[in-house]
Every structure is written in C-alpha cells, then in structure tokens.
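The complex appears here without one of its protein chains, the remainder shown in place.
And now, chain A:
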Amino acid sequence: MRSSLSLSPLSLLVVLSLVLLPITMGVKEEDFKKCSQSSFCRRLRSIANKQESAPSDTFTSPYSLSSPQAIQDGAWKWPLRSSLYPEIKFELRADVLAEGDGIIRLRIDEIGSTTPFKRYNETARWALLDTNPPLSSSATVKTTSGKSVISYGPSSSKLSLEIQHSPLKITQLRNGKPEIVFNERSLFHMEHFRIKDVEKTEEILSESEQVVLKGDEQDRSWFEESDIDAFEETWKKWKDSKPKGPEGFSLDLTFPGVKHVYGLPEHASPLSLPDTSGPNAHYSDPYRLYNVDIFEYLADSPMSLYGAIPLLHAHASDHSVGVLNLVASDTFVDVRHDSDAVRTHWVSESGILDVLLLPGPKPQQLFEQYAVLTGPTSLPPQWSTAYHQCRWNYNDEDDVLQVDRKFDEADIPLDVTWLDIEYAEEHRYFDWNNRFFPDPVKMIDAVASKGRKMVAIIDPHIKKTDSFRIYSDAKDLDVLIKKADGNNFEGWCWTGSSVWVDFFNEKSWTWWTKMFDFRTWKDSTNALFIWNDMNEPSVFDGPEISMPRDNIHAGGWEHRDVHNINGMMFHNQTAHALIARETPAKRPFVLSRSFFAGSHRYGAIWTGDNLGDWEHLAGETAMLLSNNIAGMVFSGADVGGFFGNPTPELLVRWYQAGAFMPFFRAHAHIDTKRREPYLFDEPIRGYLRDIIRLRYQLLPVWYNAFHDSSLTGVPIMRPQYAVFPEDEQGFAIDDQYYIGDSGLLFKPVVQEGAETSQVYISDAQPYYNYFTHHLYPAHAHQTLTLSTPLSTFPLLIQGGSIVPSRQRVRRSSPLMWQDPFTLTIALSKEGKASGQLYLDDGVSYGYEQGEYIWRRFHFDGKSLTSTSKTNTAPSSEEKGVVSYDAENNNWAQAVSHVNIESITILGLANKPKSIKVGGQEVDWVYENGVASNGKKEGESSLLKIKNPGVGVVGDWEITFS
C-alpha cells in the first residue's frame, strides 16, 4: 500500500522523538468529547447550572400544557408551548401500556414546524419488541384546575400520573406517594427547528459572551444558552455540517426517597452510579452514551464505551422504579444524590422525547417490565455458554488444530475456537486467506468432529476493492452509508479504505442473509459462527474513531440520530442470517461489541478491549452487573485481559472470574505472549483446568439461568439489591453476585496476593462453601471471611437451594448430553430446599414446540421429589409454551435414560434411618457434621445417595425416614 500522505521534516522529527521516547499506555482521552466539547451538551447542560444558581423558586419552566384530548383508549395528547418561543408548537403524548403492570410512555415532539426538518422517531422501532405496544383500556384521566390525573395499573397497586399543566411537571405516584418526577427542576427543553441565521451567528461570534437582543426578541438567556457551534461544529479536524441546526433536548427526572440509581450501561463505573454533579461529584463529566471504539479504556470513568442502554433503575428498600429513555443520539446523563432524592439530568443531541416509566415496585418487576418492552433474552445455543478460546490470532489451520489438540492432551474442555481478523485475505471478511487456510471446511469439520464449534470475525467495514464481491454487491445494491453530500462514505479501518453497509436500509437485509447462505459462502459450515466487532462503528480516521454525524442513512436520517443503534442493526442482521442458513433453523450465535436496548435479542456482547491488570479485572464485575440489570445478560469480558501479559496469578484469578460470567471467553492481543491454559506449568495449569471444568460441571445451572432470563428477562448475574431489595446494606455492593436463582453466590478475587476474601450475606439462611461444605450458620447481615489462596475463591450455596450439576466433564459440552446429573442439596435453616433443571437439545428451536424437560426438585425433610415445572411467567402466553408434554416430547424421550447418579444433602440434623425409592432401599452413606438449623459453624453433615435409579425425566419421589 502506498499512501499519498506527505510529511514535513518537522513532523518527521516529532515522530523520531516519539520513537525514541518510552511508549506510554492508556486511553487517549482527548480523542473523545467531553460535554464541554459538544455544542448541544454545553447548551443543554447549562440549563441545570442556571437553575441551580437562580434564587430559589424563581426558575420556572417556560413550558406549559393546554387541556388534553383523548387519542384512543389509554392514550392522550396535550398541546405544549414554551413561553420562550410562543409561536412554536409542541405536543405531549402519554400512553398507558396494557402489559407490564402500568408502564407509562411519554412522548414529546415539535409539530407543524415551518422547516422541512423532522426529529428522529424510530428508536422505538428498533429497541422495542413492538414499536407501538398495546394500550390499556382501563386507564382513566381526570382534568381539574390545571392538572390531568391518569389512574392506571393493576388493581393491587394504585398508580397515578399527575400532569401539572403550567409549569409543566409530571409525577408518577404509587398509593399517593411520588416515585418519579419529570421536570421537577424545570430542565425540560426541546430545541425547535430553525433555519440558520447567518447574521445572528456572526453577532454571537463578535459579541462572544453577551448576545445583543434586537427588536421583538425577548431575553431567553436566563434559560437558553446561545452557542456559536449550534449550526456547525468543528472538533479537531472534523467539521459537522449540522444541516438541521440545533435539535437537542433536555429532561430532568427526580426519584424521591431513593439513594441508589443503577444502569446506563456501558461504563467502567460502580454499579450504584456515583454523582457527576453537585457537591459530591465523583466524576466531573456526565455519564455518556455514545458508542465508541475506545483503546485501553480507563477502569473508573463515566466515558462512553462500546454499548449504550439508556435504562436507569432507582431503588430504595420500599420501592423500585425504572426509566427507559428511547434515544439513540449522543446522550449525557448527570446524576446527583440529594438527601431527599436522586436527581438526574439527561441531554441528547437529537430525536423525539420518548420515555418509558417502569413502575416496579421491586427490581424483579423492573426486569419483567423491561422484557415486556424490549423482549427477553434469546435462549442461546447451549454450547455457547461453555468455554471459548480466542486470540488475535490463530495463524493457520495447523495452529487451530494444534490448539484443539493441546486442550485434549491437557484434558481441559473446550467448545469454541475463535478466529480474529487475520484469517481473512486482506481483512476482506468472508474470504479466507488461502495461504494459511487452504481448506477451511476441512479444518472446521475436524474441530466439529469433537462436538466443537468455530467462530470467525465479520466486521462491518468493507474493503473498498471492486474485486471484493461484498463491496461490489453492496455498491450495486446501493445500500452503503452516505456522506452528507450523498456520495458513499469512505473511511479507514483494518481493511484500509473501507465502506459501511447501512443496515437501516431494508434492502440490505435479504442480501446480507444471502451472504451467509452455504451456497454463497462455500467456505463455511453449520459449525461456524460469527463475531461482529467494530460495529460502533469504528472508523479509524473519523471523529471520535467513529462516523461523521452528518452521514446519511436510509430514510434520510442522519448518523447522529441513529448512532447508538447502528451496532445493534448489524448484530441483528447477522443473527438473522445464521438462523436462515439452515432448515430447520438452529439458534444463532453472534458476538457483538456494540449494543443498545434490545441487543439481548440477537446474541452476546463482551466488554471490549480491556487491560490485563488487576484494576480492570476488579472493574469487570460492576460493568457486567450493570449489563445484566439492563437486559444484556449474555455478557462477558476478555479473560486474561486483551492488552498486556498477566502474571500467572492474575490469569488464574481472571479465569475464576470468567468462569462465572455468562459469556466465558479468553482472548488476547496479537502483541501478547500466548497464554492458552495448557501452556502453563503446574500448579497453574491445574488451577486453570479445574476452573474450566467447574464451569462445565455447572453448565446446567447456567442453562437454567439463561432459560429463566429467556422467559422473563431476569438477570443471570444478580446483584445484591436485585436479590434482597429490602436490605439497604447490600445496595452499594457490586463485587459479588448470585447466579440466576440457583442460590450460588460468587465473588471474584481481584486483589493480588489475597489470602482471604469477605462475602456479605444479607439473609438469615445458612450458607455452604461449595468446595469444602463448610457451613456458616444463618445470621442476617453478616460478613464472612473465607480463606482464598490462589487455588480457590468464594463460591457459596445459599441454604434452601438444590444445585444440579454434571460431574463428568467431556472434551466439549455437546458430548455431555447423555451424562448423568448430580444434585447438591443445601438445606435451609428450616431443613428444606428446592431447585430446578431445564434441558433441551441446546441448538434447535424445538423448545418453542414444547420439546424440553423442566423439572422442579423439592426437599421438605421427608421426601425429595421431582415434578414437572410449568411456565408461569407473565409473558409466557405469547411464547406459546404454557403447556408441554413433560414426558413424551421428543427431547424428553431422547434423554429418558439420563439418570441422577448422585445426590448430596448438606446440613441434615440427623442421620436418616432409611432412604427409599419405590419401596426399595437405596445405597447411601452419612457423615456427621454441622446441621443447617443450628448455630454452629463447621463442616456440614453430609448425606450421599449413590445411583438412586431415578431419571431426569418423569416424576419421582425419594422418601426419608
């Protein structure tokens, strides 16, 4: 490649001196905008400053409503005016949704603009399951003395929405108590469309600070800031033409009686979001939601990362509420904790205001309500919950097969081997580099012969070479993202000069699906799955390493309007292409880096290019918990850290953490030393092997959790506040979590040299060390100290849980499908326990036709039973899985021979006299120890039943006397 770049001797000198200087690591913060470097954020964030510095009660919203009109059942609209611009018309619309216990949707848009411009109003189309969810027919509105009150929600909870007409203020109340207040601080503002006034801009330029007002113009400076960049903005070397001028909006949401807010992923920040404004500001800049490719991101920062979910939970011990702000443009959110409430201020660059208020009243309902809106997690192929081995790059076929073989030799299970960008000829994804991969199908078949899979990367940048079919097709089809001038946009990425497909353009969809058809992509098989990286999108020579905001997408929308959805569109289309390539369809697996509200319907994401240091290891837990409460449950982090060479100790700790992430993949940068687990000497290799094997043993637990999430949207990694919403002591904890409803409580060790770890216990139940069966007696709000040398880590079973596992670990998880199960029963202080087991073929959509088994295990002290479990989730009707034939469906028959080989009961107070199945005594042993109902700490009593002769299919009972 020869470049046309020219270089002055001076810059050569500068480069020379750089080469000779030691290289410093870390993010180039200056590559990304701070609020103060963004015109809309400067303009709109300043409203909060004006409000704060104004004498109390003198700062009143210029916005007011007229009387409402009913649109249809459950929907009303109010004309909305601003005293600043009386001639401009806005409209407020409030909907009460039929599902989700009373979700309110508020929308505000400018109407009847004299300009040709329109605000982007399609975020809901891509984020929500149903762009226009059905509305409640039972909600009522009463308008009296400047106030409209909507009463709604299920009869059990009295919800109301008070809409104060002037000044505009909207309050959501439960049982008369305000829980969400919109515009409490009068920060709502929607910039109306206007045609650029050249004269005035120059005036602002010359006057710089003071705007001279002329004629009939009123003084708006008490509220609205003028900004010379409102109509055109230059940042570094990039000019943003902003043809529609200023079109931002600002809103404030106050959560009375709340001390914690969670959400707004993705940030490398604590789960309970610290302040960004006010006297206790932890960060000086707001949380930013603008998907970017960020190199070596900071471990504690409100800077935006690869994904954005504009969802916030506000939580107190007596209630929880949530807010989903459906906006896809650049968004900054300030958070401030006051003594009476948490106050938030949201500013966005463009789009309509489309906000959903989730009523709660507990985190559990928030998860379900979010799933009603955006859909629950898609049930992933079961193998994708097992171990993934990645590296940039496995160089050739021999390399891939050697990695595969070495795992076998070291007896370490492996399900998926990954190929990063170097597999592709000149980074022309789909096209294998024939020199290194002369026969990819043969290679994939060899890997697949042991039940394994492969994943290859397909990035969104497309090499601009006419000989490349993907490029020529996309160009001919005219589905490329355009520049402001209408020509195809070109930028620089791994491929060199590249173009990007506009997946907002429906014409691209069938074409993209065809690209994955086995007849089109002959060098692929059904064991090859896909990794969509760089889809923020990453453009190396673009502003903020991304795309110019005035680029044009389908429908004439600007990139600024859709930016945060861009990655999800790509993810979505790739997932659909994989579903379409086989009949009957199999579940797709596509890993994406960028994500938005709704991405959980399409596959997994990971936390991007982290660093192999302790700080980043420690930070991952909070990031992943934040993803999990925002629906993006299938998340993980690069195990080992992408950059750098972790010490063996750090690597072991990282594997321990990774084995408890929903997505478990080791990955490493091309400049790092190889660190596949088999490369290490004992004892490190043994530790790594044991951790990975433990993941395989607990795969049933993970699959249960994925299944639950696929029904109701509940998180897989559950933070303390979600499990114990009334225990205030746990609200700020974000370094330990529960796995689904399994009762397993895990905490990664993230300190170098840590010999002990402390785990907080909220509830008054005994907890059992998973490895040693050490029993900690029931005591609410206690902190346990566990010995955690490098070989181990805190993994506790909550009393009252039955944990299913498969102790026989095979080379890959699909090979385990006929292997027997083990049940570990950790008794509650009442001597009881229950648990579940969900199983299906792991790859097809047969489960949608009732081809699965779902068992409930229950132990009441006298008997242990297995009964079929049915779906009672609120959203189950649509999924059509309410009833299934528990014993005679195809899958149940296929696994009818699969047994429970071993049952362990921990914490029994007394040795039973007899244990019988169907009147026959079974083989069992009992060891004395501490009981679950006592106050003593120590090794628990242990009852072990050998081969009781009961299966995973069918009801059974084991009696104890």
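As a convention for this text, contacts are C-beta pairs under 8 Å (C-beta built on N, C-alpha and C of every residue); 3 or more make two chains touch, one makes a residue touch a chain; residues count from 1.
Definition applied: contacts and distances are computed from a predicted model.
A chain of this complex does not appear here, and its UniProt-recorded name among "Auxin-responsive protein", "AP complex subunit sigma", "tRNA (guanine-N(7)-)-methyltransferase" or "Glucosidase 2 subunit beta" is "Glucosidase 2 subunit beta". Within the whole complex, the absent chain has one touching residue among A:P814, A:G831 or A:G929, and that is A:P814. Interface note for the absent chain: among A:D285, A:D533, A:D638 or A:E901, the touching residue is A:E901. Here one chain is not drawn; of A:E52, A:D197, A:D340 or A:D411, the residue touching it is A:D411.
Within the full complex, the residue among A:E30, A:E87, A:D671 or A:E921 touching the omitted chain is A:D671.
Of the listed residues A:D399, A:E615 or A:E887, the one in contact with the hidden chain in the full complex is A:D399. Although one chain is not drawn, its touching partners on chain A can still be listed: residues 1-3, 5-8, 11-12, 15-16, 18-20, 23, 395-396, 398-399, 411, 421, 427, 435, 449-451, 492-494, 496, 540-541, 545, 670-671, 673-674, 693, 807-811, 814-815, 817-820, 841-843, 894, 896-897, 901-902, 946-947.
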